[in-house]
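What follows is a set of notes on a single structure, which appears directly below.
Of the protein chains in this complex, one is absent; all others appear in place.
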Amino acid sequence: MEYNFTLLLDLSGTFAFAISGIRLASGKQMDWFGAYIIGLVTAIGGGTVRDLLLDVTPFWILDAKYFLITGIALIATLLFKEKLFKLGSTLFLFDTVGLGLFTIVGISKSMDAGLPLWVCIVMGTITGSVGGVIRDILLNEVPLLFQKDIYALACVSGGVVYILCNHFHLPTGITAIIAALTVIVFRLLAVKYHIHLPKLQALDAKSK
Amino acid sequence: MEYNFTLLLDLSGTFAFAISGIRLASGKQMDWFGAYIIGLVTAIGGGTVRDLLLDVTPFWILDAKYFLITGIALIATLLFKEKLFKLGSTLFLFDTVGLGLFTIVGISKSMDAGLPLWVCIVMGTITGSVGGVIRDILLNEVPLLFQKDIYALACVSGGVVYILCNHFHLPTGITAIIAALTVIVFRLLAVKYHIHLPKLQALDAKSK
Partner (left out) sequence: MEYNFTLLLDLSGTFAFAISGIRLASGKQMDWFGAYIIGLVTAIGGGTVRDLLLDVTPFWILDAKYFLITGIALIATLLFKEKLFKLGSTLFLFDTVGLGLFTIVGISKSMDAGLPLWVCIVMGTITGSVGGVIRDILLNEVPLLFQKDIYALACVSGGVVYILCNHFHLPTGITAIIAALTVIVFRLLAVKYHIHLPKLQALDAKSK
């Protein structure tokens, strides 16, 4: 039961991340294959970097479903363009749910590896956000992450909550749900109320 | 005998990939050292990412020849600029031969590691094409790969052929040659007849 729930969230998150990559790729004159790769990298990039840093086998090598779901996301995009576009806010919700789940997956993998707590939070944040950074690098843009902080800060806050729940010996399932909800609610509120960190002012005109 | 043949192809492929990196670097006001690094990364980038994902020692750490050949490619570029330019189509052939070989090297390394077949195809494609992607990122361009798909699709098709030949227990040498030829012919035909996948249309004007 719990397994099925996690699986559903994992698949939804992968699908939503893939769609977000494919949508951004469509603005760059990419062909279908290029769009597929961008979608794939958005979905699996964060977890791959995490696994390289933890020195474990990248998760997608053990399971073809991430490649398949990205393919489904591409086909869905080609078939239902207009509808998907109207679904914009639903997709944003998916993306946020994916962010929450991926962050928690990253943290729990790191805790299993016996890493210090702060490293677990870093790994959760990497899992949730690095896919989007690689996507933006490939699309030759300054990563959105650095301009709209809430994304990564939401991951960090979820990580802190996870550590706290774990410290008070809450059951793993409950801990995961509370922490994922923290990420999700944090981000939804931040976007709704336009909360963001101040910009860093240019230090000097000659910088660079 | 067969070893010498493989070595020749490996060296040619490395040389051609290095030249392709150095040529593109020359359009970006790079100095000699910068051009060398771009050539090097183009030649060894794909195999390095593959080895990191497979968790084996990056191949170039065990053998200095890839660094040396890139140096020779740079010197050749500086000495014989005009001639190399005229050799454009020959270089394209080299590059395609290199692509075919690198893809097969990636696949056979992955099969030796006992990975699932679809992962082997992915690793072959990564070996053949990621060097060019890193090159384009360093040159601050959207990777060509995503706009001219044939490159990566040729790798995938060669991978499928490799798996099929292997399934029917053809000798390893024959399998490698047939699969490499598939990559090469696929790409040559695609470029000659301007075959390409359709572009993905922009999904919405406000995307990004």
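Letters A and B name the chains as they come in the text, with residue numbers starting at 1 for each one.
By definition in this document, a residue touches a chain if its C-beta (ideal position, glycine included) is under 8 Å from a C-beta of that chain, and two chains touch if they have at least 3 such contacts.
None of these values were measured; they are calculated from a predicted model.
Engineer: Which one, B:38, B:69, B:99 or B:154, makes contact with the chain that was left out?
Structural biologist: B:38
Engineer: In the complete complex, which positions of subunit A touch the hidden chain?
Structural biologist: So the residues of subunit A touching the missing chain come out as 52-53, 55, 115-116, 118-119, 122, 133, 137, 140-143, 145-149, 152-153, 196-204, 207-208.
Engineer: In the complete complex, the non-displayed chain touches which residues of subunit B?
Structural biologist: Against the left-out chain, subunit B lists 22-35, 37-38, 48, 52, 55, 57-58, 61, 64, 67, 77-78, 81, 84-85, 137-141.
In the analysis below, only the chains that are shown with their structure count from here on.
Engineer: Find the geometric centre of each of subunit A and subunit B from their Cα atoms only, then give the gap between the two centres in Å, rounded to an integer.
Structural biologist: Measuring from centre to centre gives 30 Å for this pair.
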